[in-house]
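All protein chains but one are shown at their positions in the complex.
Right, subunit A next:
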Amino acid sequence: MRKIILLPAALLLTTPAALAQVDTVRATTLPPAQLAEKLYNSGVAKFNQKSYRAALQDFDRALAAKPDFAKAYYNRAAVRYELKDFQPAVQDYDQAIKLDPTTFGFYFGRAQAREALKQSAEAEQDYGKAAELKPDYAPAWYYHGALRFEKADYQGAKADFDAAIKADPTYAYAWHDRGSTQRQLDNLPAAIQDYTQALKLQPELLPALLNRAATRRRAGDLKGALQDYNEYLTKKQDNALAYTNRGSTRYEQGDYKGAAEDFSRAVALDAGYAFAWNNRAAAYLKLEDYKRAEADATKALGLNPQYAEAYLNRGHAREMLRLSDAACQDWRKAAELGLEIGNAHAANSGCGAE
């Protein structure tokens, strides 16, 4: 059950099956007329064997035999979800809810299918209903909170994560995400505490280390941030984001050489990671290696032609390379892309007033 709560992918794979198993009825005790139930049970068995097409047929036949069989709709929806037929899955959940509007699982299942269809508002509504019907079911609160977080409703998200933690105080994901919510609300010490608790409950939840590091960095504790990044990177060396963010912390510490090394490892791991190229350009600017800075910013722009920061940084490099016209163009492009400061730089460097 812990896996179900903690890992959404696992939940989707196993939740409907688990519920179906609970509801399996022994065939020997069935009265002769219960054809639909037999087909239903067969469908559940096939689902557990991952024979989704065959399971689908069984549930179809079960529903043909008994059109008001709510659980069969529910399980067929689960099969369809597995087959990534999300819209038909939603329709089956609709039917199940129509037949039985009091089972929280139906809403929870539909919420997941609607999320897959990127219908966030509808999914949020369904998670809300599931939580209302079963307030001690922590995942309903958790996913409700995640959707609110994604629409930047951090106060609402925090209330949801509070409820999830109340329902299940060992729910590491809820602690973690409440930490992120606190961070967005600028309650940095509270965020650090929540991340720490998440790590205590689930030490292998490594993103918590990265997020605690970033929060510590924002709180001005660069040393603590570096400790977290270092710990993460001793455990996991294949994450370009982690190297990039440690590099940024080193940069902030004034260790531009160390920063450039981290950004270099990030681009070695993922040459398509524009942030790492841009940040290395920034480090090279500080190291007064303007040619490399220009080349890196250009690389970042090759990956993302709308990357305002990279235009800005390339402008700085080009100014120092005495390419003043090109620098002016870059700063103005950065401003055009939303970094208003680009215009200030252009004005300060006499762009257009030569």
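Simple rule for what comes next: a contact is a pair of C-beta atoms (placed from the backbone, for glycine too) under 8 Å apart; a residue touches a chain by one contact, two chains touch by 3 or more; residues count from 1.
The rule is simple: contacts and distances are computed from a predicted model.
Asks: Report the protein name recorded by UniProt for the chain absent from the figure; options are "Outer membrane protein OmpA-like peptidoglycan-associated protein", "ABC transporter permease subunit", "Threonine Serine Exporter" or "Electron transfer flavoprotein subunit beta".
Replies: "Outer membrane protein OmpA-like peptidoglycan-associated protein"
Asks: Kindly state which of the options A:K129, A:H316 or A:R332 is in contact with the chain not pictured.
Replies: A:H316
Asks: Which residue from A:A111, A:A163, A:A281 or A:C328 sits in contact with the chain not drawn here?
Replies: The one listed residue touching the chain not shown is A:A281.
Asks: Kindly note down the residues of subunit A that lie in touch with the hidden chain.
Replies: Residues of subunit A in touch with the missing chain: 7-8, 142-143, 146, 149-150, 172-173, 176-177, 180, 183-184, 198, 205, 207-208, 210-211, 214, 241, 244-245, 248, 251, 274-275, 278-279, 281-282, 285-286, 309, 312-313, 315-316, 319, 322, 339, 341, 344-345, 347-350, 353-354.
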